[in-house]
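Report on the following structure.
Just one protein chain is left out here, and the rest sit where they should.
Here is subunit A:
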Amino acid sequence: MSTKSATHNARSPWQLGIPLVWLSLLGLAVTGMAQLEGVFRLFEPDVRSVIYSRVDFSLLLGRHLFVVAIAALVTITVGLAAGIAVTRNKGRDFLPLVSQLASIGQTFPPVAVLALAVPVLGFGTLPIIVALMLYGLLPIVRNTLTGLQEVDAGIKEAAQAMGMTSGQILRQVELPMAAPVILAGIRTSVTINIATAALGATVGASNLGDPIIAGIVNGNTAYVVQGALLIGLLALSVDSTFEQVQRRLKAY
């Protein structure tokens, strides 16, 4: 896609509206789930209650967002810091180990990490946050490394020749040039974590995974659909927001 058409796309109101559409659908689904009782009745004609009502959906959504946001904050900070540190002259010794770790860590299934976190941290929200942090860290580290390493050495040299300090080169040259790749990593990490956070319901963390687990345990598909619907809408809202930001970045 040429730069011109990318600029055009970023400004067209239709494109900007996509995240808003998903967000408003999510809001509608959270507040008006009870109005959809007739629809869910189709899935489960025989059971007594078809709308998950043990905890309010907005509370579940809030908890889900909280877990994902904390994990994202930590992973973005740590991942960026680690990626930047090992590409500096002083930290270059650690580069092989960190990049190997980033690929090895990807082979650890999140369920296994979650299960291993429980003996150490107990039941509840903490183990799922830790599991999400470990799992979400790797795409960010990997993409930060790729992004920073792909910056043309000639450009860095030119910046140095213009008298920029290494801090200025990092902030004004390297990071802006690596930003699209880094952002892609953050997008992958956060989107995967929104879906993975549902696993927290199996270790006693209450979030949007709750209706799914309750549905599986009680054989009530309607519950499962409600949990899946909300998680899917949340993932789509966040993902499309990231897509817009990426388009903006590319348009520059």
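Just a few scattered comments:
Note that in this section a contact is a pair of C-beta atoms (placed from the backbone, for glycine too) under 8 Å apart; a residue touches a chain by one contact, two chains touch by 3 or more; residues count from 1.
In this text, contacts and distances are computed from a predicted model.
The chain that is not shown carries the UniProt protein name "ABC transporter permease subunit", picked from "Cation:proton antiporter", "2-oxoacid:ferredoxin oxidoreductase subunit beta", "ABC transporter permease subunit" or "Probable glycine dehydrogenase (decarboxylating) subunit 2". Remark: the omitted chain is touched by one listed residue; of A:101, A:126 or A:251 this is A:101. Within the full complex, the residue among A:49, A:146, A:160 or A:244 touching the omitted chain is A:160. Check A:130, A:190 or A:231 against the missing chain and you find that the one touching it is A:231. For subunit A, the residues in touch with the chain missing from this view are 43-44, 89, 93-94, 96-97, 100-101, 104, 106-112, 115-116, 118-120, 123, 157, 160-161, 191, 195-196, 198-199, 201-203, 209, 212-213, 215-216, 219, 221, 224-225, 227-228, 231-232, 235-236, 239.
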